[in-house]
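Note that one protein chain of the assembly has been removed; the remaining protein chains are unaltered in position.
Naming follows writing order (A and B), and every chain is counted from residue 1.
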Amino acid sequence: MTDFTQSYDAPRRNYSQLALRWLLFALLGLFALFYLMPLFVMVTTSLKSLEEIRTGSLVALPREVTFDAWRTAWSETCTGVKCEGLKPYFWNSVLMTVPAVIIATLLGAVNGYVIAQWRFKGANLIFSLMLFGCFIPFQVVLLPMARSLGILGLAGSIPGLILVHVIYGIGFTTLFFRNYYVTIPSELTKAAKVDGAGFFRIFWSIFLPLSLPIVVVTVIWQFTNIWNDFLFGVSFSQSGTQPVTVALNNIVNSTTGVKEYNVDMAAAIIAALPTLLVYVVAGKYFIRGLTAGSVKG
Amino acid sequence: MTEWLERHVPKMVLAPSFVAVLIFVYGFIFWTAWVSFTRSKLMPRYEIKGFIQYERLFASPRWDTAMDNLFIFGTLFIGISMILGLFLAILLDQKIRAEGALRTIYLYPMALSMIVTGTAWKWIMNPGLGIEATVRSWGFESFTFNWITDPKMAIYAVVVAAVWQASGFVMALFLAGLRSVDEEIIKAAQVDGIPTWRIYSAIIIPSMAPIFLSAFIVLAHLAIKSFDLVIALTGGGPGYATDLPATYMYAMAFSRGDIGQAASSAMVMMGVVFAIVVPYLYSELRAKHD
Partner (left out) sequence: MAPILDIKQLYKNYGSVEILKDINVAIEPGDFLVLVGPSGCGKSTLLNCIAGLEPITGGTLSIGGKDMTHVSPKDRDIAMVFQSYALYPTMSVAKNITFGMKVRGVDAATQEQKLNEVASQLQIEQLLNRRPGQLSGGQRQRVAMGRALVRDPKLFLFDEPLSNLDAKLRVEMRSEIKKLHQNLGATMVYVTHDQIEAMTLATKIVVLKGGVVQQIGTPAEIYNRPANLFVADFMGSPAMNLIPAKATKNGTGTQIEIAREGAAPLMLTDTHAENLPQDVILGLRPEDIAEAGFRAGEDVQVAECHIDMVEPAGADTFVVSELGGKQVTARLHAETGAQPGQPLPLAFDLSKVSYFAPGSGERLN
């Protein structure tokens, strides 16, 4: 967009414009503080001793930096009866998230390819039905899913959670790939057909090599959603298979013993670290996924 | 045979996903709907008994609180996030040198789990050691900020944390929208000598109507599904003070063993979501076909 307020290097500026500019920066800075404050508090609290937390101020920097809380959070703190820290649950999350992301992304890629490039009668209806599935409040499938996992022998297991995340991820992954492949001219498919390539050949040799950006977007989207999920995790896992979000909640809301706020904060950061890292490394794709997920159709 | 195969491969590839969606989305909705009309308690029963579950639901003061809370929470969360998001987007649209960094800062909460958000804000708003204690230590001895433990105010604490998490996302949506307005229209307005604020209020913002709509849909959807945040921040408490339909449903399903209530409350939630989303999706899909 063109610049409305005179740009900062304009040769002559009057004072009111300068004042406006400063106000603008002040406001932006204030909001930046608002968004950063919780992260700041989490990090500093996690580096303080319990003693310092009780006596000091919320916003003060730690007088003495200690990583004890981090060690406790990772490998010692208690979730319910067990006291092994967050570590095993963190790995549960990894074991659950990685396959679920891969499977849902692959299925979404193939589905999107079919819907965008191999239109057949009813394909649009199928797409609409899948899209609708993205919007249901998951509470409505919680009860039957719990029973179905039981019947399938997957109740309380990580494969069960993978299945759940794949099924309810397909809608979005299909949407992402469909919207991407729809922008690729159908003449490409036609040309390849004339060249003698079949369904899978065209997908493999022509569409997949084109798909890197949307694969990244989809993987990030799925990864963030599944890693951060709590509802499915708390509903369909049992004590040994809980994902990290559920374990974190158990640590924070356990009512026994002394409340170790520094450990809570360290645990929260550990649980948030993978998605934060993805955000920092590939923020552009993360935002693209968010906006693609909201501007539908 | 190969001809036939060739023609039907696309359908066969799509079929498993489609069947999965049919069963696990639509079949399950049907199951829940069915059970919501039965006397199911600890175990599901399948004889239809009419609307008793819904009668119980609407007679329950806890459900009443949950729906009231959803209304308060939804209105404030959506309203504040939209206003704040738009405001930040406009501020960021003024050719700021540090735009990239600021955008990253405003948006990062969206990458966090709501459980993490809840944990952080629970600590910050903790009356004994959080903001309240800090401000008091600065000499304002009578300062109180105990929303999180005050049944009347706790829902507003949830709003604060939710707005913190989602407003950056709204900002990103709006910023993209601001940037997609046709530059020539803006240039024309500038040539006409229209002041900046009028260009925003009369030209740019009205042209972003579809973005307002999608932001609204996403936020409404988030509000209705909100579960993790309440669990982590207040656990639904104090008492039932911050119960939302989502936590009510969960409590009925998994701790109270009242499947009938869980099913009927889930159906009401779906009704609310669909009342908002269906017209939107319908218009989107129609627009695509034209």
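Here is the rule we use: a residue touches a chain if its C-beta (ideal position, glycine included) is under 8 Å from a C-beta of that chain, and two chains touch if they have at least 3 such contacts.
As the structure is a computational prediction, the values presented were derived from the model and not from experiment.
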Among A:M37, A:L50, A:I102 or A:A197, residue touching the chain not depicted: A:A197
Listed residues B:E6, B:E55 or B:D182, member touching the removed chain: B:E6
Residue numbers in chain A that touch the chain omitted from display: 185, 187-188, 190-197, 201, 205-206, 209-210
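To be clear about the criterion, only the chains that are shown with their structure count from here on.
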Partner chain B, residues of chain A touching it in the complex: 1-5, 7-8, 24-25, 27-28, 31-32, 34-39, 41-42, 45, 53-54, 57-59, 107, 110-111, 114-115, 118, 120, 123-124, 126, 128-133, 135-148, 167-168, 170-171, 174, 198-200, 224, 227-231, 234-235, 245, 248-249, 252-253, 261, 264-265, 267-269, 271-272, 275-276, 278-280, 283, 286-287, 290-291, 293-297
Residues of chain B defined as touching chain A within the complex: 6, 9-11, 13-14, 16-18, 20-22, 24-29, 31-32, 35, 44, 88, 91-98, 102, 104-117, 119-124, 126, 129-131, 133-134, 137, 164, 168-169, 172-173, 176, 178-179, 181, 183, 186-187, 190, 196, 199, 211, 214-215, 217-218, 221, 224-225, 227-228, 231-232, 235, 245-246, 249-250, 253-254, 259, 262-263, 265-267, 269-270, 273-274, 277, 281, 284-285, 287-289
